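Yeah, one chain of the complex is gone here, protein chain that is, but the others are all in their spots.
Let's turn to subunit A:
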């Protein structure tokens, strides 16, 4: 197929190599079992250089996102995604003709047989997906980069773990600790001033891995609370190989939490709202602080360890069948 007519200013085409928003290339020799035996009504899957040109046709001319059904077109055949259709006040942005309610069913159907590699192919993902399931896979792809685990601001930085560790240290000025045990004192002279979430992040380096220890003050429905929890800088499956404990105490009382660190794939807010960590009401925290109990002087100790058994067997699973 003659590819020259598909050239755009941002891309160039050479032989079987196609550059598209970065570089990838896939051979046009990918075959599907029984392609020749497919019934005439079924379009055989579109692969190779053709896939890119169809993929480009599925890009909305206004917002440049990939279009998903319902895909619209004007009387002259210019296409538009449903999100943008709402915003263009009934005028085709390409030719300014009035828009009707014409749906571009043919393009939707052609997209069904389009297959493309995962956008994280250059980070190692070997998989190829039909157009309609690619997006879903990419949101869960194990090769996708991690988001910065710094809570509080919506830091949009992404990258692999070593990159994010440097980023936390250099850009967010987060404390770094080597070792698997900790003993922190959280001091706040006027704990009543906890308006919005106030929090602290420390990074621990042990067992060749990095962990984020979060300590936070916020409002839970029941009033002001402090929460401490650990997140693992890596995927959930690997996180299950580790356990951690946190302990606060004072005045003859002690509260201990033992759990599995969550992966940083789970946002800080999600872990916090699931209450998956050590939670103490402010009154109890002030009680633990001793003294006149007006100042917060909370000593939190803890440790991280690697589980000996397989991550699936759940050390503290109760015998619910008994």
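In this section, a residue touches a chain if its C-beta (ideal position, glycine included) is under 8 Å from a C-beta of that chain, and two chains touch if they have at least 3 such contacts; residues count from 1.
Everything that follows uses one rule, which is that contacts and distances are computed from a predicted model.
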Ask   = The complex lacks one chain in this depiction; which UniProt name from "Seven-in-absentia protein TRAF-like domain-containing protein", "Translocation protein S66", "Aspartate aminotransferase" or "Large ribosomal subunit protein mL44" does that chain carry?
value = "Seven-in-absentia protein TRAF-like domain-containing protein"
Ask   = Who touches the missing chain here, A:126, A:156, A:208 or A:223?
value = A:223
Note = Full-complex touch with the removed chain, picking from A:253, A:270 or A:294, is A:253
Key: Contact with the hidden chain (one of A:50, A:82, A:267 or A:281)   = A:281
Message = Tell me which stretches of subunit A touch the chain missing from the display.
response = 220-223, 240, 249, 252-260, 274-276, 279, 281, 283-284, 314-318, 320
